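Note that this complex is displayed minus one protein chain, with the remaining chains in position.
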Amino acid sequence: MHDDDDHHHHHHAGHDHPHPPAQKDHDAAPMGAYEVLEEAVRSLLIEKGILTSGEIAAAVDLMDSRSPALGAKVVARAWVDAAFKKRLIKDTRAALLELGIDIGTIAEFSTVENTPQVHNVIVCTLCSCYPKMLLGIPPAWYKSLAYRSRTVVDPRGVLAEFGVELGREVAVRVHDSTADLRYIVLPMRPKATRGWSEDQLAAIVTRDCMIGTALPTVPSRPARRAAR
Amino acid sequence: MVSAAGSFSRPPRFKPGDRVSVPARAALGHCRTPWYVRGKPGVVAAVHGSFRDPERLAYHRPGLPAQVLYKVRFRQLDVWPSYLAGQADHIEVDIYEPWLEPQP
Partner (left out) sequence: MPAPKRKTMLRKAAGGRAAHDVGGLAFGPIDRAEHDLALWEKRTDAMQRLLTSPGKRAFTVDGLRRVIEDYGEQAYDRTTYYEKWIRALRNLLVEQDVLTREEIERRMAEVRRKHQTAGRRVVKAKVPW
């Protein structure tokens, strides 16, 4: 999830506020070759009637609208409803439909459950396949060569880098998304959340919990109201 | 678990629990079987259903006949010669039927 306080001014920094090109000052990041290429391709496709600027803008907006909140909602429901959890693990597509979530035809989804004996972590070594419909766009680190190369061979080392330390009695299970299945981790519900509402539970399910590189944590003073 | 989208175009060759291995052969072009499991032994964890073949889809072909896709579980100790952590650690990879052989 993006925390605006941590916005990094990287050459890939997003310019999400409306900003006509003429107003960019000389200190702005220079336009790279790939950015030039994107504009060239897009403008040609629009001129030839293959795409419209409207549908491109709508597709951009759709991606912007996706966030891990949807995945967190699914996890929270699974935590409070044991029968739903079973259905989610058995057939994730059908269970998501119950919540009004249609994952479409691009890929199948599969839910893998963390238990006291097994900790799951997701990677795509061959490219960067990711359950975008439930989690939004993947973080840069998920797409990095470092994560893609090391998670399969040194998952405990990678998890330690993320601050997740697992006992020797916990087996680590890595899932490499090599085909048309997208995986989401169902983390264990922390014991200290007894009696919480679904909204309160969803608030502690972060994106990284559903990738497997974090565990849900209970803040020392739980929110009394839903986060949103 | 069978994919809701995949009915089988032909009966799956393997079922959950079957011991399989990935042949140690080179890929010709686009391939979704990672290098690190080539020649390694595993167990079928699940049968996902039939999917169009990415090796053909990548070259503007329809990807038919659809191939059965399996979730195959490998012990990390079998995959990496010097895996030191966690004897019970596993890695699961989704592999298409042409890339699996029965273990003798």
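Each chain carries a letter (A and B) given by its place in the written order, and its residues are counted from 1.
FYI, contacts are C-beta pairs under 8 Å (C-beta built on N, C-alpha and C of every residue); 3 or more make two chains touch, one makes a residue touch a chain.
From a predicted model like this one, the values you see are computed outputs, not experimental measurements.
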{"item": "Selected from B:P11, B:G29 or B:P104 as touching the chain missing from the view", "value": "B:G29"}
{"item": "Contacting the left-out chain in the complete assembly, out of A:L97, A:C127, A:A192 or A:V218", "value": "A:C127"}
{"item": "Missing-chain contacts mapped onto chain A", "value": "2-3, 6-8, 10-16, 21-22, 24-26, 28-45, 48, 50-51, 55-57, 59-60, 63-64, 105-106, 125-128, 137, 139-141, 143-150, 152-153, 158, 161-162, 176"}
{"item": "Where the unshown chain meets chain B, residue by residue", "value": "26-27, 29-31, 34-36, 54, 57-60, 63, 80"}
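Note that in this section only the chains that are shown with their structure count from here on.
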{"item": "Centroid spacing, where centroids are CA-atom means, of chain A and chain B in whole angstrom", "value": "25"}
{"item": "In the complex, chain A residues that touch chain B", "value": "90-91, 93-94, 105, 108, 110, 125-126, 152-157, 168, 171-181"}
{"item": "Touch list for chain B against partner chain A, complex", "value": "1, 3-5, 32-34, 36, 48-49, 51, 54, 69, 71, 79-80, 83, 85-86, 88-96"}
